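All protein chains but one are shown at their positions in the complex.
Think of it as A, B, C and D in the order they're written, each chain with its own count starting at 1.
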Amino acid sequence: QGKGISDGVVKLGVLTDMTGYYSDLAGPGSVLAAKMAVEDFGGKVDGKPIQVVSADHQLKADVASNTARKWIDEQQVDALVDLVSSSTALAVMPIVNEKKRIALFSGPGTTAITGDKCNPYTVHYTYNNWALANGTGREVVEQGGKSWFFITADYAFGKSLEEDTSAVVKAAGGKVLGSVRFPSPGTTDFSSYVLQAQSSGAQIIGLANAGQDTVNSIKAATEYGLTKSQKLAGLLIFISDIHSLGLQTAQGLYATTAFYWDHDDASRKWAKRFQSHPDNKKKAMPTMVQAGVYSSVRHYLEAVKAAHTDDADAVMAKMRELPVNDFFAQNGRIGPDGLHRHDMYLVQVKTPKESKGPWDYYKILKTIPASQAFPSVEAQKCPIAVKK
Amino acid sequence: MQALFGQLLLGLINGSFYALLSLGLSIIFGLLNVVNFAHGALYMSGAMVAWLLAQYLGIGYWPALLLAPAVVGLVGVVIERTMLRRLYQLDNLYGLLFTFGLTLVIEGLFHEQYGNSGNPYPVPEVLQGGVRLPFMYLPEYRAWVVVVAMIVCFGSWLVIERTKLGSYLRAGTENPRLVQAFGINVPLMFTITYGFGVALAAFAGVMAAPIYQVSPGMGSNLIMVVFAVVVIGGMGSILGSILTGVGLGVIEGLTRYFYPPASSVVIFVIMALVLLVRPAGLFGRQK
Amino acid sequence: MSEALRAGASVGWPVARVRGAFAVMFVAGLVLPFFVYPVFVMNVLCMALFASAFNLLLGYCGLLSFGHAAFLGAAGYLCAHAVKDWGLPPEVGLLLGVLLSAGLGLVIGGLAIRRSGIYFAMITLGLAQVVYFLAVQLPFTGGDDGLQGVPRGKLLGLLSLEGRYAMYYFVYAVFLAGFFAIYRAIHSPFGHVLRSIRENEPRALSLGYDVDRYKLMAFVLSAALAGLAGATKALVFQSETLTDVHWHMSGEVVLMTLLGGMGTVMGPSVGALIVLVLQNYLSGFGSWVTVITGLVFVVGVLAFRRGFVGEAIALAKKFPF
Amino acid sequence: MASPLAAPPVELLRVTDLHAFYGESHILHGVDFSVNQGELVTLLGRNGSGRTTTLKAILGLTGRRTGSVMMNGRETVHLPTHQIVHLGIGYCPEERGIFSSLSAEENLMLLPKVGGGGLSVDELYAMFPNLRERRHSQGTRLSGGEQQMLAVARILRVGARLLLLDEITEGLAPVIVQALGRVVRQLKERGFTMVLVEQNFRFAAPLADRHYVVEHGRIVDMVTQHELASSMEKLHRYLGV
Partner (left out) sequence: MVDDTLLETRHLTKEFAGFVAVNDVSLRVRRGTIHALIGPNGAGKTTVFNLLTRFLPATHGQILYRGEDITHARPAEVARRGLVRSFQISAVFPNLTVLENVRVALQRKLGTSFHFWQSERSLDALDERATELLAQVDLASHRELLAVELPYGRKRALELATTLALEPELLLLDEPTQGMGHEDVGRVTALIQRVARDRTVLMVEHNLSVVADLSHVITVLARGSVLAEGPYADISRDRQVLEAYIGSAEPEAAV
């Protein structure tokens, strides 16, 4: 591709889970966020229109890669957005690399994206497992939660989340007593695993799982009185999960998040717009993934504008060059490995009494500065980043 | 050792729950010769309806326990009257396909309306808390599930096996026209049966609402397992699927304890083995 | 399977017309990639082959296998692995895949064949779940991420398949080969015996046919061809994932076959086309896809039970043209 | 008629211009006949002439059907099968229709009563000893003939006043056939009305009051008991002997 906007339009493809487990924390909400970002940007860049297309990858790696291929080959999509769930993200990475398009990941968590599997066209924008592990893991250990036991979803995401957290826990001087890996999807009843966690005698039960699994395991844990003697640490908690659990069940839970709507005026302002937007049928508050989608799209468009082209290399250069400054991140930076490093927040779920109303769920315990929140470039095993 | 007891008890609890679910399926499966794939979706509907009742009408768990099954059962009756009945005479492949389509529709609609992240449903006050056994802490609600499941299961079993209804239905599935030619209102009988089976699914759904995430997807994981239960127990043998349900619950529980990764497959292995040794399932009567 | 079989048994078109129809479709296949996204067409071809292989069993032996994904996936994994990690050429990858699923077919079929009806379906399902379990657990399958970035390599070390059209015509050739293998099997002495078995097993037995052997033979054939489809698919998408071994896939192939018309030669392919088009062009609509797909099946079963092609044939019979 | 001295016969069943279809194929082309209270009539005819179909059509077991079927003065073509039967009809199908998922005894007890004055189970077992012996074995495991006996026995229990019997001597040993002959005679004395479809003319002849001849889905002739001797010629021609 030469300079200028190829084929006279900048096209963004939101590829996400529209119907599965994650459809509420990403899904239509992510599409909406992307559309809002485009609207706010004025619908044009360099005088060329901006389009948003979207599709459901059904959490299937093959569907994801097919759609990505089709979009790039057929519709000249310039950037893929969101890609919730690690396996779908990993599936599209070789494609964007081969075809020189840009991937703006908001949903997936695995550190491999900017680690050994990294490529020059991928931005990992919102969070990654290391950040979650580090945020929740270290904090909890420091507060005295020294011995851990994990209830882990038996697939890529869960396993890597468990590994990262164990590392952090050990580093912080805690110890890991063990873990149990349950098949997912396909597990509804967690009582058996909760019981094993109970009998492990660990102080902290780390939930290395996501979505429905998290919700069901937390329900079981409270039901079996685990929370009386031991503490739960949800490693990947979205505000939508809290909403579906209800504070009664979720209260006291620790979590690390990249975004909370009630953080400051900027975030409140945007979140309210998002919530009251006509396309947001369920009138839900944005999750960190959806907020991340908005911010990443915004940042991408800024970069295109600055580079006067949608050529992937040029735009990536600009994206790395420009800092991110909006309601989502202050002075966030995209590293050579493609990881977006920004502040994260350690939060605790309020008790029903503390909560002033719907969606008032988190107490922000502390802000984790970008430098600590994410792994350093060196710590990542990303070949291309090290070369530089 | 302690833990093992716990796992056994949990197995029993889940087992009785499987039994309750497979009961409805087994009745429909065995008596109408319909492979009711929609069973999971209807179970989910039961839970969702309970939640909706609570959410919008402030109706609590206890009334919902009757209301939700009634509502869903009624839907079942309509489905049977308007569509399903045309498929009885065909290979049960078609019933399966039809109910599969139905599943997609039901789940899709709920999903469209209420999303997938699910909704909270509290355990009723009287059943909160639990008892501390020497080897584990047993939530009262789970105990309640076991008791109710068992009562309902054996209740329906008695009604169907100990009355003539059972033989009417069995004969009716073999040759409905003829049974009708003997003066039995077969269509009505089938409608009621399907309605009842469906209501049972919804009932199980309400029972599940407080302990599992109430979401459109909650049924799709269970359905295959419940199928396996019914087949292993012997299609049409209601007692069979009750006992098998409990048994498999226990086996699954133990697998979760000794080798969790296999917990999702163990039931299917057992199913294959059983069918190879006993063609009609454990309690099924050979044709 | 009474109803369905009647549809199956009545593929009574004059040979000439059948030939004509095939000729038209053949040409269509040649030019299609210039109008439609080739990868999509290739996907359709693979699934069409898969469904046709499945139909050989359901439509012509009255055996409903609910575990055919096992063959599709197993072959896919082996092929992908062989090409990616062992650096074997694609044709060898395919061959290995086919051999594996044929072998699997021999085992699973050998066990299941002794049962019939829903029990047969359930045994195949059970054993297929075991294959799925292996696909999740075995180290080389990449578990949940699957195998990504599989190279398409050079056919016979000469022709590179990386180009979109080269690959397309390769896949097209594979499809035609598989398809006509099936067509011939159905219209062979063997096929006739299968039909008689499906119609009345004890009678076939009393005529001196070793029913089980014929069924098993059919099962292995079907499995091998399903494997061919799976291996090809893996090359097309340059990846292999759990989707192909999951029971949803086994269900999907049943749907395709019935939608298109079981026991008809073209039916499964048409069914595959319909289903994939639905999935492809509705994928923007979120949950409505699910609802619409569901409705399609409901209506299909209630109103067009013989499937698309089956109904067409029935019409052609009523108003011969 | 049943007895020449009897008061003017009361009509129990009247079939007028009955047409019946199986899907596309038009099988009955306007069947007309009537049966009086306590009378036994047979439907004779070649294979495929439409006798079974006639019985089925009376019960609404065929596909579409038109015309009129009056069951003691009540029009029934519009009623669903199960209601027609409750007007007091018992049907013994050609293919026996024994249920494989029920034991022999369950098969026997399956049918609900549709009227008073049926035979008791003991009477039935006395009539068909095999059945008592095999009563616990699965219905379709019975021998061909045993299944036939069961099919007959089961409708004698329900106290129907009109019996539709299709090929009841089929595959039965001569002794049993004779026994059955006696049973039918008894039933007649008890005032049962019967329509008998028979290949075994020798069995039917002495029992029947009247014979209807069916050909290509129509009634083409009727022969009464006392005309029988004189019209053997004709009958043989109809039946192609």
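The rule is short, and it goes like this: a contact is a pair of C-beta atoms (placed from the backbone, for glycine too) under 8 Å apart; a residue touches a chain by one contact, two chains touch by 3 or more.
Since the structure is predicted, the reported quantities are computational estimates derived from the model, not experimental observations.
Enquirer: I'd like to know which visible chains would be in contact with the absent chain if the whole complex were considered.
Expert: The omitted chain makes contact with C, D across the full complex.
Enquirer: For the chain left out of this view, which of C:S116, C:Q137, C:S196 or C:Q279 touches it?
Expert: C:S196
Enquirer: Among the options C:K154, C:H187 or C:H248, which residue touches the chain absent from this view?
Expert: Considering all chains, including the one not shown, the answer is C:H187.
Enquirer: Going by the contact rule already stated, which one of D:E39, D:E146 or D:D209 would touch the omitted chain in the full complex?
Expert: Of the listed residues, the one touching the omitted chain is D:E146.
Enquirer: List the residues of chain D that touch the chain left out of this view.
Expert: So the residues of chain D touching the unseen chain are 25, 45-48, 94, 130, 134, 137, 141-146, 148-149, 167, 170-178, 199, 201-202, 205, 236, 239-241.
Enquirer: Residue-wise, where is chain C in contact with the chain that is not depicted?
Expert: Touch with the absent chain occurs at residues 5-6, 8-10, 184-185, 187-193, 195-196, 199-200, 202-211, 214, 217, 221.
We take it that only the chains that are shown with their structure count from here on.
Enquirer: What whole-Å value do you get for the distance between chain A and chain D if each is reduced to the mean of its CA atoms?
Expert: 77
Enquirer: Where the CA atoms of chain B average out and where those of chain D average out, how many Å apart are those spots?
Expert: Chain centroid spacing, chain B to chain D, equals 44 Å.
Enquirer: Where in chain B do residues touch two or more of the other chains?
Expert: In chain B, 108, 111, 261, 264 touch at least two other chains.
Enquirer: Mark out which residues of chain D touch at least two other chains, giving numbers and ranges.
Expert: Residues of chain D touching two or more partner chains: there are none.
Enquirer: For chain A, which residues count as touching chain C in their complex?
Expert: The touching residues are 18-19, 23, 27-28, 53-56, 60-63, 65-67, 69-70, 73-74, 86-87, 90-91, 94, 154-157, 183.
Enquirer: Under the definition above, what is the set of chain D residues touching chain B in their complex?
Expert: By the definition above, chain D touches chain B via 59, 61, 80-82, 85-86, 91, 93, 97, 99-102, 106, 109-112, 114, 138, 155, 158.
Enquirer: In the complex, go through chain B and note every residue touching chain D.
Expert: 164, 167-168, 170-171, 173-175, 177-187, 236, 285, 287
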